[in-house]
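Of the protein chains in this complex, all but one are displayed in their positions.
Chain lettering (A, B and C) follows the sequence in which the chains are written, and residue indices restart at 1 in each chain.
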């Protein structure tokens, strides 16, 4: 399997073409923007946080298949999680795409992005939504 | 003879210690300043020009033996000359210290500075007063 | 004519990456052996700080540095004292924007740019406009990607104090009729600032014939080291320009309260310059002058024509930029609905290096109606076989992503 085939799996292309949770979220409690200066990709992440849990997560923006599918799958995965659980997922996702560790089972479909670890040029695409998530949680938390 | 001996001849050291024509000139018709940024040396050159001739030339400032002696001998030499003659002397002086040509006889005592040509670091010292002269003549001339 | 295959052998990077098809010279070029060696030789034989040394080594360093200035002057058809060394085109443009703009711009004044400017010739003007109350206007583009000359004529007014324009677009490849535009702008009393970052490496520039006041270029795009670029200024324009960066070597006399400044070009080179980089840039200019800039341009043009022809064979490929003689060797494109970043990864897998994104030209991309493009650009070491490899890789990518286009 070529590096390309490893990266652009069916799952990824489907999420990229028809992203889940795409569009603004009415009644969001936090909204943060993210930029990937290396290619101009953009994301706006909307979270509705209720009783310390992510009740809903949506996003808008534009970008490559990697960043779009990552945002799509992430917003699926974090729904219903506590903030700490979401941060733990972020840690595991980054361990996979940055450090090249095998995917944690909790990541589900996101394991399709594990090929990114071999393509340093694309790590920032994969983590764009997750960095926005981290920032959103930071802003949402009473400090 | 070492390069040092060739450079720091008796003539030069005498002019440097007791420069001729040192001090401001009352009734100067032109006054220009010169700087050697490489060492902070400074000169103010005063000319009194009458009927197209340099009736008097004096200078103030501070600097190394090379720049001071050059200014001292130059102000001696240009007195009484027409502006064109002075510029011609400048050309000959620079031919000697910049291009390394043998000293023109008209340069008189200034031939003592011919060793400068071998020491690129000191060329700017030797030409400081002469650059001021060129600028002064330019300013003095009706344009 | 020069032989690109022979030229390529002058570039060590292709020895270390023999399969590399490098199509990103518009971002930064590779370096010939002569440039790397000039840099090493300088450090190992001649280095000391310039200008202020009374000893031999420092004089040698100063001479090497000033020789580089003369070479850049020759390269541009200018005088050495009109050549200011800076880091890159960006710094050159900021220098003019700050030094001239903070001094002369007022509320109500207009700065005329174009819709195809690189951020480097736009953002500095915004920063200075914000401090002075001046406003920015932009010459729009035609559908082919040329400047709209009628709109230019309308936008140019007596409020226009600055006209800032690129000689060649880094996305569309468009070569603008700078000499004409500049003449019109100067006639209206505007300062003319030309961004030569893309043009200077690729076509013969006689800077006096452009009717400009200032001209900016980056050494790293013309075979030189990173860290060195040039601001050229007409002698009178430089003489009138107040200082920008303050510090050593640009002064005459300094007291605690105030200073007087050295004449150009020193006035604009505060502190220890990028000496080795200037020396390397001088070597790059020499290398290019030996090739002959007419030949460099002819080579770029031939590759461009060949590439446009071959790329027309690739289905679903959308090409940007004008077709005509007024275009250099830069081709921006998109493949169907595929994001260019994904496309570039596919090309990279086949050894073809292209750049993707907005190429620091967001307003232009907004005008093109896309967030990003992929871009291939050519230089002296590229060959027709590089074009073939690009086309093959595009056809493969198209096959691979077929279901998703």
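Methods note: a residue touches a chain if its C-beta (ideal position, glycine included) is under 8 Å from a C-beta of that chain, and two chains touch if they have at least 3 such contacts.
In this text, all values refer to a predicted model and were calculated from it rather than measured experimentally.
Engineer: Which of C:270, C:307 or C:331 touches the chain that is not shown?
Structural biologist: C:270
Engineer: Could you pull out which residues of subunit B are in touch with the chain that's been left out?
Structural biologist: On the side of subunit B, residues 2-5, 7-8, 13, 16-17, 38-42, 62-66, 68, 119, 121-122, 125 touch the unshown chain.
Engineer: Could you list which residues of subunit C touch the chain missing from the display?
Structural biologist: 12-13, 15-17, 20, 22, 24, 27-28, 30-31, 35-36, 39-40, 43-45, 47-49, 52-58, 87-91, 93-94, 97-98, 102, 113, 115, 118-120, 122-127, 130-131, 136-138, 218, 220, 225-228, 243, 245-251, 253-259, 270-277, 340-341, 344-345, 347-348, 352-357, 359-360, 362-363, 366
Engineer: Spell out the interface residues on subunit A facing the chain that's missing from view.
Structural biologist: Within subunit A, the residues touching the omitted chain are 35, 37-39, 120-122.
As a working rule, only the chains that are shown with their structure count from here on.
Engineer: Between A-C and B-C, name the chain pair that shares the greater number of C-beta pairs in contact.
Structural biologist: A-C
Engineer: Mind checking the centre-to-centre distance between subunit A and subunit C? Centres are C-alpha means, answer in whole Å.
Structural biologist: Whole-Å distance between the two chain centres: 37.
Engineer: Approximately how many whole Å separate the CA-defined centres of subunit B and subunit C?
Structural biologist: Once rounded, the distance between the two centres reads 44 Å.
Engineer: Specify, in ascending order, the residues of subunit A that touch 2 or more different other chains.
Structural biologist: none
Engineer: Any chance you could list the residues of subunit C touching two or more other chains?
Structural biologist: Not one residue in subunit C touches at least two other chains.
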